[in-house]
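The complex is shown incomplete by one protein chain, all other protein chains being positioned as in the whole.
After this line comes subunit A, so read on.
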Amino acid sequence: MKARVHVMLKDGVLDPQGEAVRAALGHMGFSGVEAVRQGKVIELDLAATDTAAAEAEVKAMCEKLLANTVIEKYTVEIA
């Protein structure tokens, strides 16, 4: 079973890297990019076979390590 975790900065937390990417896109002639937010995708291969249990486990991983919930939010997809 595979899990995919998306980690993004929470709304309202300034993202200097996303802002730099937005500015670069503007310099390159891509007009109309009003905002860029940069995050991460983490893919996990799991031995688990039960979807609900796997999701709960991955959420625990997010809370304890994969995301810093002071500044980041996350979503978990199980496939």
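The rule we apply is simple: contacts are C-beta pairs under 8 Å (C-beta built on N, C-alpha and C of every residue); 3 or more make two chains touch, one makes a residue touch a chain; residues count from 1.
The rule is simple: contacts and distances are computed from a predicted model.
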item	value
"Electron transfer flavoprotein subunit beta", "histidine kinase", "Phosphoribosylformylglycinamidine synthase subunit PurQ" or "Periplasmic binding protein domain-containing protein" - which is the UniProt name of the missing chain	"Phosphoribosylformylglycinamidine synthase subunit PurQ"
Positions on subunit A contacted by the hidden chain, ascending	13-14, 16-17, 20, 64-66, 68, 70-71
